[in-house]
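Of the protein chains in this complex, all but one are displayed in their positions.
As written, the chain order gives the labels A and B, with residue 1 at the start of each chain.
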Amino acid sequence: MTSKENGSKLLNLTDIWIEGQSNGQWTPLVRGVNLSLHRGEVLGLIGESGAGKSTLGLAAMGFTRDGCRFSGGSVRFNDVDLLKTSEAEKRRLRGRSIAYVAQSAAASFNPAHRLISQHCEMPVKHGVMSRDDAARDGMELYRRMRLPNPTEIGFRYPHQVSGGQLQRAMTAMAMSCRPDLIIFDEPTTALDVTTQIEVLRAIRRIVTDFNTAAIYISHDLAVVAQMADRIKVLLRGEEVEEAETRTMLSQPKEDYTKSLWAVRSYARDVRPPLAVDKPALLQVAGVTASYGSHDVLTDISFDVHPARTVAVVGESGSGKSTIARVITGLLRPRIGQVLLDGKTLLAHYRDRNREELRQVQMIYQMADTALNPKLRLREIIGRPAEMYLGLKGKQLQERIRALLRMIELEPDKFLDRLPSELSGGQKQRVGIARALAAEPKLIICDEVTSALDQIVAEGVLKLLDRLQAELGLSYVFITHDLATVRAIADDVIVMQKGRVVEQGMKEDVFQPPHHPYTARLLASVPQMDPDWLTRSLEKFTDSLDSPQ
Amino acid sequence: MTTVLILYAALSIAAAICASWLFRRVLVRFSPGNLSEEFATAPLSACFGMLVILIYVLVAALAPLLAPYEPDHIVGGEFLPWSTMHLLGTDNLGRDMLSRLVYGARNTVSIAFLSTAIAFIAGTSLGLLAATVGGWLDQALSRFIDVIITIPGLVFSLLLLTVFGTSISILILVIAVIDSSRVFRLARAVAIDVVAMDYIEAARLRGETLWRLITREILPNATAPLVAEFGLRFCFVFLAISALSFLGVGIQPPTADWGSMVRENAALITFGDITPLLPAGCIAVLTVAVNFVVDWMLHRASGLKE
Partner (left out) sequence: MERLSVIIAKRLALGILTLFVISLIIFSATEMLPGDIAQTVLGQSATPDTVAAFRRELGLDQSAPTRYLNWLTGVAHGDLGMSLANRRPVSELIASRVGNTIFLSAYAAAIAVPLSLILGILSALYRNTTFDRSVNVAALAAISFPEFFVAYILVFFLAQTGYFPSMANVDANTAFGEKLYKTFLPALTLTLVVTAHMMRMTRASIINLLALPYIEMARLKGMSPLRVIVYHAVPNALAPIITVIALNLGWLIAGVVVVEVVFVYPGLGQLMVDSVSKRDLPVAQAVALLFAAAYVLLNLLADVLGMITNPGLSHPK
């Protein structure tokens, strides 16, 4: 795919300013961005949270969300200025000439109507096709999108269809009027990697087949690299730079872009293998656990050694977070037990003594909900030190300051702040400090970086790594992200549907031969190489089309 | 007649707006730092509400100084018209209307406030406990409250008053018990949302006691909706007690009370005399005022979240 320099301009956004209302004041969300697109071209919009990429994507349809407004610029689509034209004219274009694919298909399909009815709504109401033709065409699109039972799936309601399938059905719906342009707003962000790759393949295929222009919005550079001809990088509502995909990947110009790229390559030095005779700090021994009558974990066993990191990796529903609940004593295992320093921990946390509680600390995924918003950092961090170690007065204050310095926050500036006065990354650091305050031997990190932007996440990983080296901590690192595993793990446990499919040292697990599921997981992670999806698409086409 | 009334209404609305505006200036001027900022952004309706509440509290506190006569003394003929002797005339027994109105602020409002406070303390403690402890305690309490709530409040209080008779202490308790079920529901719902947060899980895993969990971790995060609920509950309780008094089964004579005053003098309305509407108006103005303040507080609480 190369950009078509001599094709006519389909879309032209000039000097777009968009404001959003917060606490009664209008603040700019998008500041003077220019954007243009040729027919059949795919532009990738990339940026971290707050970059304004979704706002800009919607602006291409002449649309702003409630509480937002255009405050300058023009949006020309096929020589119609969408900011000046009538509502009726905009409605005529939306859906028919410019279609939208939302991040969460489950929330964006109307729960009250069947998929095919929602599919046919656009072509019928825009007068493109009759209802029968639209339905027949819909089934054809479902087939092209590789949905199972394409002739029947349309008669289901949204809640009867899985997330990945819904996302494909939504792309099919966007195609129903054969629009000139589709806006993809983070269409795979909410999906697991093995589902994501199927959706990516389907989107890529259909966009190429119909030669549709697209704006592909994502925070994941590797994903955008597969889909886009050109990439535009945004930061806080402003453009950082724009270039063709390959140029952008190989020679980013701006520092911000370079740092964004560099995050992907972070990896800790490989530590030497463990001496065989060293006793384990934590042993999970034959644990089977269930919610009600449904087993969520089956026969899980693994050891965590002092100053080592065990990464538990799996997709949603794999039971990886349940392991944390069993270790901390929030969920009693049905069979099996957890041992700390060779001694059995009682199944429920309320039955454990204070010393046992102190030894195992936890850091959460959502730093927002993990810190009490009404307490100041002084108390959040001080409480475990006061409670477990009996520190008081000056000693306690000194300890709190030391902890803040450990997580690289200036004590005088931060001691008396509330969590709401911190950024996302700072909150996560405070979560770490709270865990450290107990002076534990083991910290369970439950998806601690997945809610953070990549650069911030990298900082947190480096911090955890440094603390491990300094304090000799052990980590159980629960994550869905293989890049994180690669970066920090010593040992890896791969889980699927409540069972361990593969476990061992990182080097062994990441080297072939793999368990088939591990192989699939590894193959599904998008690579920075822009040809990665094309290659996987070829394999995929062969395997799927040959029997038919 | 109607034009005059409309003119009066327009005038009083204008006066209320001016008074609220002035009151806001006073609040901003004489309150400390961040409180002053809060008041500066408060809408006029909320200032009006606070001003009215302040006036009611003052009238209730200073009733003996303000009232020209004793509230239950017969000081003249029955149903005397408005005059300089009796600014608002006299009631069905010949007692001074203005004095009874002033004392009504003391009696009616304090009884409603006491009732609300009891209902609130009981409902909130049980609600927080149920949400925090969970399990069978939560199930048992919640199912029981579910049933209680299906009996319409006014009807239930009438039934209980039939059983226990009509005295002020029984009235306060009956209303408190019935309303505590509503408070329980809200407090539990608010607390359940807080309990679902990871910081509560962290506190549990740290080994915090139930008491500290509730007072230090949950309650501070539930105060905003609970304070608003207190205001709303007060309105409901106040209206319920007024309704019961109006029906003749609430606050009993000779206590000066707004609900019963309407009942006793209602006959005048059909003769085109608005005097009996005054106590009803007093009730209405206070509930409107509290609602205005609550609206502002709720708005502020939701605005801060964004």
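Here, contacts are C-beta pairs under 8 Å (C-beta built on N, C-alpha and C of every residue); 3 or more make two chains touch, one makes a residue touch a chain.
This is a predicted model, so every value here is computed, not measured.
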Interface partners of the hidden chain - shown chains only, full complex considered: A, B
Contacting the left-out chain in the complete assembly, out of A:Phe63, A:Tyr216 or A:Tyr349: A:Phe63
Candidate in contact with the missing chain, chosen from B:Leu93, B:Ile168, B:Ile192 or B:Ala266: B:Ala266
Residues of subunit A (touch criterion as defined above) contacting the omitted chain: 58, 61, 63, 65-66, 90-96, 99-100, 102, 104, 107-113, 121-122, 125-126, 156-157, 159-160
Residues of subunit B (touch criterion as defined above) contacting the omitted chain: 2, 146-148, 150-156, 158-166, 235, 239, 242-243, 246-249, 259, 262, 266, 269-272, 274, 276-277, 280-281, 283-284, 287-288, 290-292, 295
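To be clear about the criterion, only the chains that are shown with their structure count from here on.
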Residues of subunit A that touch subunit B when the two form their complex: 22-23, 328-330, 349, 354, 357, 362, 364, 366, 369-375, 383-384, 387, 434, 438
Interface residues, subunit B side, partner subunit A - complex: 197-199, 201-208, 216-217, 220-221, 303, 306
